[in-house]
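Beneath this line is the structure, given in structure tokens, with notes to follow.
The complex appears here minus one protein chain, its other protein chains still in place.
On to chain A.
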Amino acid sequence: MKPDPIPAGEAARALQEVRHRRDQVVGTKVVPDWFWATLGVLLVAFIGSIESEIPWLVATGSVVYAVGLAALIFALLRRGGPQIRNNLIGARGGLAITGLTLGLVAVGLGVAFGVHALGVPLPGTVGAAAVALAMVIGGPLLVRYLRRVMSSRPVGGLR
């Protein structure tokens, strides 16, 4: 039998280093908490401007939304850092992302139709505010869950 190229203790320490670096990447704040709040504010402002039906406000709201969204994405890109490997998220992570997305749609539609039925003015804006609140709460929770999922994956896998 061929002898091992390195002692087992060294191999174990190397594996720990591999795991430590993987966890370092996973722990990087790729999506900061302020992202969710900023996105929420933009969304509420946009829907509110549309619902106002005041032409200049609709136009201003649309421009502010488009420019704000572009600036938000640009700010994220400027932060630099890593693009975490897609396969680390896996099926559980994918389901969690889908779950949050569907949950946000359900909250938005549910609240908007609910307040509309009650005769509350600007139901779309109220629905958007509910979505924004859900994003501020759910976004960071999703990120934390994804980190746990990614840290539990085996290291060094090809897929």
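Going forward, a residue touches a chain if its C-beta (ideal position, glycine included) is under 8 Å from a C-beta of that chain, and two chains touch if they have at least 3 such contacts; residues count from 1.
Note that contacts and distances are computed from a predicted model.
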item	value
Undisplayed chain, where the name is taken from the UniProt record, one of "Phosphonate transport system ATP-binding protein", "ABC transporter permease", "OsmC family protein" or "Transcriptional regulator"	"Transcriptional regulator"
Given A:V18, A:V105 or A:V120, the one touching the chain that is not displayed	A:V18
Contact set of chain A toward the excluded chain (per top definition)	4-6, 8-9, 11-22, 24-26, 28, 74, 77-78, 80-86, 88, 155-158
